[in-house]
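Below is one structure. I have some questions about it.
Let's turn to chain A:
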Amino acid sequence: MKRAKPVVFGALLAAFAAGCTGARPVVVGSKNFTEQVILGEMLAQLLQARNVPVERRLNLGGTLICHRAILAGDLDVYVEYTGTALTAILKEPVSHDASAVYRQVRETYRRDLGLAWTEPLGFENTFAIAMKPETAKTLGIRTISDLKAHGEALRPGAGHEFLEREDGFRGLVDAYDLEFTHRPRGIELGLLYQALMEGEVDFVVGSATDGLIEKFALTVLEDDRSYFPPYDAAAVYRPSTVEREPALAQVLELLEGNLDEAAMRSLNRRVDDEGRTAADVVSSFLEERRWVTPERK
Partner candidate 1 sequence: MSGPAVELRNVSKKFGANARPVMDRVSFRIEPGETVVLLGSSGAGKTTTLRTINRLVEPDDGEVEVEGREVRSWDPIRLRRRTGYVIQDVGLLPHLSIAENVELVPKLEGWSPERRNERARELLAFVGLAPERFASKRPKELSGGERQRVGVARALAVDPPLLLMDEPFGALDAVNRRRMQDEFLEMKQKLGKTIVIVTHDVPEAMKLGDRIGVMHAGRLLQMGPPSEILGRPANDFVAELVQSAEADGGARRVPPPRARGEGRGEH
Partner candidate 2 sequence: MDTLRFLLERRGDIAQMTLEHVFLVAVSIALAVAIGVPLGILLTRRPSLASPVIGFANVMQTIPSLALFGFLIPVPLIGGIGNRTAIVALALYALLPLLRNTYAGIQSVDPSVVEAGRGMGMTDLQRLRLIEIPLALPTVLAGVRISTVNAIGLATIAAAIGAGGLGTLIFRGLSMVDSRLILAGAVPAAVLALVADGLLGRFEKRFGWDR
């Protein structure tokens, strides 16, 4: 599989630029939804506060792109989710023991891929099947199993990655024995909730920490058959990067266990609902938490 050429070119350019300034930047990546961009921005700003040169490669097209990029050395660090690593990347069978999953993933990455995992950051971001509360109430839907009875009427919507992943839509449909007359619509993640609210789709597969779930007071269906594995967030990084840039280790340590679900959801909401930029939201947050002091920025 060819790697994304722009990533290589950009990395080369960054390396060249860094060569000119004398220091190689740490390349921070992220996937293409709000929470990921916020996390990537957080890593970047924390590094910059410690005078580490940073190259941002945020909003990359998905899990697999980030994974291949970090394998190839085009990224130095990005935030991944244990469940995703387990099923989508390592293609291992699902387990529901959060710490077992974490250990397995960390060990496999170290042994087979030469990549390292930090301790979990402190929040889980599982897939959330969301519907408008009125719809859920009218149809009496509380759990994912409840969807089965309405397979003819409901129109599903999800991101392109979820629709294609084995452990995504297909796996869900299998596990719950669902059948939908309407084909699921693939939509850019940023537009998912808009589609739901406009009535283009009846339920969407979003993320548990999405800010808009709160804003629109959406009903999140219970995963009663425990289809989804745990998705603890942690950073994946290249050990060689920490060797050449010890400040990265400090930054990662700072985040470990210190970002809980409420905090993440609130950050997401500030971007998605209040329309502020990720950079702006992160910089305010880092000040609030005193993880950076204003002069250091």
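The definition used in the following text is that a contact is a pair of C-beta atoms (placed from the backbone, for glycine too) under 8 Å apart; a residue touches a chain by one contact, two chains touch by 3 or more; residues count from 1.
The candidates came about this way: all candidates are chains of the complex that A comes from, given by their letters.
As the structure is a computational prediction, the values presented were derived from the model and not from experiment.
Within this complex, the numbered candidate that touches chain A among 1 or 2 is 2. Partner candidate 2 is touched in their complex by these residues of chain A: 1-2, 4, 61-65, 68, 157, 159-161, 163-165, 183, 185-188, 191, 194-195, 198, 200-201.
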